[in-house]
Structure formats: C-alpha cells, structure tokens
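Input: one structure, supplied below.
Yeah, one chain of the complex is gone here, protein chain that is, but the others are all in their spots.
Order as written gives the chain letters A, B and C; numbering starts at 1 within each chain.
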Amino acid sequence: ADMTVGFSQIGSESGWRAAETTLTKQQAEQRGIDLKFADAQQKQENQIKAIRSFIAQGVDAILLAPVVATGWDQVLEEAKDAEIPVVLLDRQVDSSDDLYLTAVGSDLEHEGEVAGDWLVKEVGDKDCNVVELQGTTGSSPAIKRKAGFEKAISGHDNVKIVRSQTGDFTRTKGKEVMESFLKAENGGQDICALYAHNDDMAVGAIQAIKEAGLKPGSDILVVSIDAVPDIFLAMENGEANATVELTPNMAGPAFDALEAYKSDGTEPPKFIQTESKLYTQSDNPKAIYEEKKNQGY
Amino acid sequence: MGSRLFPLATTFVIFILAYALCYAQFPNMLSTRVIGNLLTDNAFLGIAAVGMTFVILSGGIDLSIGSVIAFTGVFLAVTMGEGGVPPLFAILLVLAITTAFGALMGAMIHYLAMPPFIVTLAGMFFARGMAFLISTDSVPIRVELYDTLQDLYFRMPGGGRLSFVGMAMLAVVVAGIVIAHFTSFGRNVYAIGGNRQSAELMGVPIARTTILIYALSSFLAGLAGIAFSLYTSAGYSLAAVGVELDAIAAVVIGGTLLTGGSGYVAGTLLGILIMGLIQTYIVFDGTLSSWWTKIVIGLLLFSFIALQRGLVWLSARRRGAAAIPA
Amino acid sequence: MTLPTTIRRVLPQLVALFVILALNTAIAPGFLDIAFANGRFYGSLIDILNRGAPVALLAVGMTLVIATKGIDLSVGAVMAIAGAVAAALITSDHSLAATILATLGVGIVCGLWNGALVAFLGIQPIIATLILMVAGRGIAQLITEGVILTFNDPGLVFVGTGAVFGIPFPVILWVAIGIAASVLFRTTALGLLVEAIGINRRASSLAGIGTSALLLAVYAASGLCAAVAGIVAAGDIRGADANNAGLWLELDAILAVVVGGNSLMGGRFSIAGSLIGAMIIQSVNTGILLAGFPPEFNLVIKAAIIVVILVVQSPASQTLFAFMKSRPRSEEDAAAPVREPEKEAAR
C-alpha cells in the first residue's frame, strides 16, 4: 500500500535534525512511501501552513515535528475533519491526544534525568560544581532537559549548578560561553563538571577547556545529550564522559504505526517512547562513531 | 496617474501569472481551501506589514515588529491565563503598551536624530527580552473569547475557510489604504519620505508624524500579535523570529521604495500573497530538501523583484525618464 | 589622517568602550587579569579581542557598504558559505593555500552578486542582500548537507585558534585587515569617491565617478571580509556549522558600524570607529556572560546598554553637549550632525 505522507520538519538547525530528516526519507523510500517534505525554517506559522497545504493536497497521513508544544489544536482539528492521521515526531504537543494518532519521541525531561543520574553516580559524595550550557532560551528541549537534570541532582547537595547560560545549541556559542565560565570560575579550577543540553555545545566547550590548559573528561567531566558522532570521537580521546542518545530514527516506528493503522485500523499507543540510552567511554565509542557517521548526522 | 500605478499593476500581473503557473502544475492549488489558507496563514504578517508600509513610506524601517508580536502573545497568554485578567481588558492593555512602545521609538528617532534601523533594532532586542522575562515557556491560551473568534469564519464553497483573522487582515489593509491616501497624516508620511527637509519647510509636523508612524507600526504589530495568538491559541517568546524581514520583503515586492515617499498599501497585500504563494508552492512540491527550500525561496524572491524592476525600467524608458538612478 | 585627529574622531567610541570595560571589571573581579599560559595570552580582555573577531571583520566591509548608503544583510550567510567551502575543500584534501584562496574567491563572488543587483538592477540594498541572506544559508547547507563538517587540518584550525607571539591569530587578522582597509581607502581617492556616492549618487556619476564599478568593488570587499570571518569561525570550532555560523551576525556588524559613529545615511565613514564599535558590542556580550544572570536577561540588558551608548552618541545629545542654546530639532542642526567637525578631522 503505497501512500503519500506529508512531513513537516522544524528546519535544519543542527546535525541531529539533519539526521532525522535523512533517516525519515530513507525509511519512506524503503517502504515505498511517497514523502512530501516541508522545511519550516524554525517557524511555527510555516509548519501550520505546511499542514494546511498537506490537507489541501489530500495526503494520506502527516508527520509533524512540532517546533513548540502549544498552538496546534486548530490545525490538528482540521486534519481530523479531513480524516488524515497525524503522527508527532520527537516532541510533544499539549493538545488533547485524540487530535493525533500517536507521538513518537523520547521524553526530553527523562534525558536530562539520565544525564543527571550518571553525574551523581560518577562523583559519588565528592562536592561537584556543575556549569550548564542551556539550549536556546525558551525552546522545549532546553526547558525540559534543564528540569530533568535538576530533578536528578536535587537530592544530592554535593552536586550543584553554579553557572548556567544559553549556548543556543551551537558549537560556537558553546565554546564562547564555556570560555567565560572558565574565567568566572577561577580559571576552571572550581568547575567539576559540564552539563550541555546537546553534544554540539559540549564539543565546542571541550575545545575551550583544552585551550584553557585543562583536561576535559578528567579535570572537568563532560556529560551531554543527543549522541551525535563527533561526541564519540571526543569520548574516544577521553575528552567527553557520557552522552544520552536521542535516536534520530523517529520515522521508523511512526511508519510502522501508520501502516498498521492503515491496513487494519489498529490504534497504536498514544506515546511511543524511544529509548534514552546512556553511552560512556566504556561503550567502545570508536565503533559507535563508525556506525553513526554515515547516518546523515 | 496611470504611470504611477504601473508598478502596482505589474506586481498584480506577476502574481496572477505566478498563480496560473502553480495551478498548471498542481491543479488543486486553485481550491478555495488554498486561497483561504493564503489569507489565514499570512494574516498576522499582513497586518504587521501594513504598519511596516507606513514606516518605509516615511523613509524609515521597523525591525522590532517580530519581537513585539512575540511579546504580545506571551503577555496575553500570561495575563489572561495565570493573571486571570479579562480577555478584552488584556487586549486593550497590550495594544496600549505596544503603541506606547512604538511612540517611544519614534520619539527617540526624531528628537535624538538616531537612525530608525538602530533604534528599532534595540527595540527588537528589548521586546523579545521582555517576552523572555514574562515567560520562556510557550503558554497555551484557553479563553472562550478565543474559541468564539476562532470558530468565526465563512465556509467558502469547496471547504475553504475565510477565517476571522483573515478578514481582520483584509480590514486592516483597507483601513491602511484609507489612511495612506485619504488623510492628512497619510500625505505627511509620503512628504517626509520624499524629503524630510522640504517637508519641514512646507510646514509638515515632522515630530508628531514621526512618532505617530512608529506608534502605528507597533500598534499594528500588537494587533498582529493578537492575530498570531488567535492563530496558535498560545503565546511563545520565540515566536515570529525574523518576521520583520518577511514584512520588509513583502512591502518591497509590493512596489514600495525603501528610500521612502512612494508606494502603496495595496501593493503590500500583493507582496504578502506572493510570499505566501512561494511558501505554498514549495510545500505542494514537497521534494525540496531543507537547503533547497531556502535557495528556491531566495531565487523566487529574486525573480519577482528582477521581473518587476525590468518592467518598470522598460516603461520608464518609454517615458524617457532619467537614466541616472537617484 | 594624522594620529591625533583620528583619535579625536573616535573619542566618543573609546570612552564608551572604557566605560563598558570598567563595568565588566566591577562585575567580574578577575576581568583585567592577563596570564601567559601554554604559548598564548589568556584572559577576558583577550577573549573580547578574539571573540569579537568575526564581527570586527564583518564590520570592516560593512562600513564601506554603509558609506555608499547601502547595507549588506548577507554577510552572515556568506560566512556560512565560506566555512562550508573551506571545510569541504580541506576534507577532500586540497592544499591549505588552494582552500583559502578558493574560499576567499567564493566570498568575493557573493559580494559581486550583491553589488550587481544594487549597481546594475538598481535593487535596493536591503532587499538585494536579503536574497543572498536567505539563499546563502541554503547554499552553505547544500555543501555540508546540514551537518557540521568537522576537520582537523592544523592550518585551517590555526586561522581560528592559533596564536602569534601569544596573540590569537584572529585578532591579528582583524587588526591587520582593518589597518589595510583604512590605508587603502585613505591614501588613495577611494575614500572620497565612496563617500561622494553615498551622499549623492546622481551628482557623483555626473561628476564622472564610475559609481557602478565602485559599488561592485565595495560589496565585493564586504563579501571578502565575510569570507575571512567565515574561515575564522570554522577554524575556531574545527568544523563548518552551516546551520548556525554567522547567524544574525549581520545585525551585530551593522550595530558595530553605527556604534562606531558612522551614519547609516552613507557618506563620511571611519573604519577605526567601526572596529571599536565591534569591540564595544563584544565587551557587552562577554560582560553579560561573566555577570552570570539567567539567560532570559541577556537581550534586555544588551538592548538597554546599546540604547544608552547610542543616546549618548546621538547627534542631538552631542549638540546639547556642544552648545546648550541651539535647539536639537532646528534645521541647521538636523541638517548638520555635529559629528561633522570631528568627521572632517578624520580626513
């Protein structure tokens, strides 16, 4: 059953996002699905426009990676009226769940928790001053990953966040902000660990740490989220300690659910959670890098 | 007269041609749905662009509108939500705030003789910063007023909807046309855009007009913010990033000169529709990767402007106007 | 242009810079410390010089464009393109020299495209360059396919992170390019001709100035500067991040030019002023980072500081300082920003 699926992607702001797009296209190809792709350039209005046009074109299903949680009720209703099932990718919306078929994604807050737990375990009862590189101010990953991490360290007074600034999810800002952290915290002497909301910022920060004459990974522990290839290189060199995987392959499960639903109307669960796997230096980073590096990151 | 309306006519023809081409490729782009969407989806942009038209006609520019839209949304969401402020009051309040904000920028531009680009750039930072301070979360709006307004639409034959915001946008455009062409304020805007010194020597109230212009722009940005919050029934501090550039592009595609003094509000509507058409076309096509999307948008933008320039240039040559660009 | 007069021209900027630095010192005690660690100077001041490099480089080109009454919104995108090209070439193992030359070439081509739209099609600069601003990032992503092209070529990395005599290489770059540009435009007639175009293009071409050629050249120069900035940015993170490299940096560059005391209406310009402007802006950014406020405050603080600086520099308030009696709004002053005298001194 070859169907036409519209995919409204947020944009292409990071390597991870690019990988998600690539994998989605691959998946569609493998399953003989005709994928209509719309890049919204980070703008919700464009995503809404896209969904409306998909409806106007009468596609069979819609994949939506929502840029923000709110504001989808109307357009999702329109899709429902037109009897087009919608599957959410990698981020949730706060509309009632009968407006969409299912949501495939990880629990952003859980990711933060995983990272936090690792750090707590790693430092034991040593005191540990953490500096945090937040994602883009106001973006849901930034908010949730911060919340999750704080939840994880809440019980442990020896671990506390001493500085927290936004690095806009980018390497450049990650590096710049880390430099200022190092200056502000006595040349980095007082920093025990870095928690970055994504790997790109961590990679940037690692360079800053090295240029400051410190050893990332030992002088300053580095834990981040996403598991993009480059962070595994860093782990390989012992410059990063841990990362939490956010799989870019959200489309696979999504298409499975869709095909099942189309063929015999089986209702999938409302939330298909992907695993938030923790990787550390002991997981043979080299190998993982090799396998990941041609997944379109 | 005819010769002056020429750029406008050109733009209109270009729009029709473009639409025809799209139709040829994707027949159901002519559905009332698409047309309805074109209006609804671009409503907030259109409203803001009308304000931008006045600013640009006066030879200025307003980079703050995107941020003001975001601020408005967040402000409404928080005040009406947690704040429990009655919706209508909140709306009036936010419009008052944005208008005052614009007036302040206008005053700085005039009395401190500072370039609009910079004043409004600072305004852009400031307004979004304020939005962050109110709330970094995206805050849903759940009030009856919004539900009623959202359910307020004409169902056109073929399932298309002419939504409330869409109609609001058209109303604002009409109002804009009247203000621009049938009020003294409108004349003064053109006058200042034409030549500030001369306008002053002809007794145009520069200070008042300048302040009014930016107040109007911010007021409409506030209105656009309301439209946007209606459109998404939420307020979000990261919303509408870069909308100012879309608005500027729409205004210029609509045939208004950034140097000020010449252009039409109606043209801006065309500009909006053309930009919306580009978006819609790309989505209908659906084969473009993220990067090709950007490139194609750029190219289409270019071809529209180039085409326009070409036609205008030809007509200018026929009328034997000066060869040296002013 | 003798030294003292130049200084006088940029005095307000220098003052502003020192005030900001003073503020930073108050906020962050160790702000002024400079250490010499593993082969390079090290400290917040150095960071400012170093982090400010991209904006400073952009500002040089932007100053010239703005002097012609134009504006270049595409520099951020051109940075991305340049970074992508450089990374792509170096990773497909071309020589460093070839890579850099090619990249600079691409930058110039981008500039020429902008210049052509402005000079020949008569498209208004904001829109003309907006086109490349939109499409350019797409082109860059097309090259990198949306991912961060990481590279390890020591040469390219050096451009971004290296140091000579302990001074970060990017700093040496922008200072050198800034001086080179000033010298080129002030020892030849270019400065005069560019200013003439910016003030009255009609009259300029009637006086026989090759306005089109000059406009092309100026936009090309801006593209070139953007390319250099792009290489620096890429080298700095050992990778080309087409998605984010130079994002919104065009605004900071324009800001730098204006904070540097140049008029967006074209005409008189001072590259030195723009460079100081760039440093002012970077000092603000760094200060905000060091201050340790929650990030939600960043924009408001930045806006506030910028407004204060600009208000103090604004022609009107300068008039006020200069002669209390004359009215800011009366024509002769409106017509004649009181920067005039200093501006002249700068020639």
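We take it that a contact is a pair of C-beta atoms (placed from the backbone, for glycine too) under 8 Å apart; a residue touches a chain by one contact, two chains touch by 3 or more.
As a working rule, contacts and distances are computed from a predicted model.
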"Sugar ABC transporter ATP-binding protein", "4Fe-4S dicluster domain-containing protein", "Sarcosine oxidase subunit alpha family protein" or "NADH-quinone oxidoreductase subunit D 2" - which is the UniProt name of the missing chain: "Sugar ABC transporter ATP-binding protein"
Missing chain: touched chains present in the view: B, C
Contacting the left-out chain in the complete assembly, out of C:22, C:183, C:203 or C:308: C:203
On subunit C, residues whose C-beta touches the chain left out of the figure: 187-190, 192-193, 195-196, 199-200, 202-210, 214, 267-268, 325-327, 330-332, 335-336, 340-341, 344, 347
Residues in subunit B touching the chain absent from view: 1, 3-4, 178, 181-184, 186-188, 190-191, 193-195, 197-205, 261-262, 319-320, 322-324, 326
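Just so we're on the same page, only the chains that are shown with their structure count from here on.
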Topology of the chain contact graph, where touching chains are joined (line, ring, star, complete, other): complete
Distance from the mean Cα position of subunit C to that of subunit B, given in whole angstrom: 29
Inter-chain centre distance, subunit A versus subunit C - centres from mean C-alpha coordinates, in Å: 34
Of all residues in subunit B, the ones touching two or more other chains: 132, 136, 290-291, 293-294
Residues of subunit C touching at least two other chains: 141, 145-146, 295-296, 298
Touching residues on subunit B, where the partner in the complex is subunit A: 26, 28-29, 31, 33-34, 37, 40-41, 44-45, 132, 136-140, 150, 228, 231-242, 276, 279-280, 282-284, 286-291, 293-294
Interfacial residue positions of subunit A with respect to subunit B in the complex: 6, 9, 11-12, 18, 21, 35-39, 41-46, 48-50, 52-58, 68-74, 94, 136-140, 143
Residues on subunit B engaged by subunit C in the complex (per definition of touch): 61, 108, 110-115, 117-119, 121-123, 125-126, 128-130, 132-133, 136, 196-197, 200-201, 206-207, 245, 248-249, 252, 257-259, 290-299, 301-302, 305-306, 309, 313, 324-326
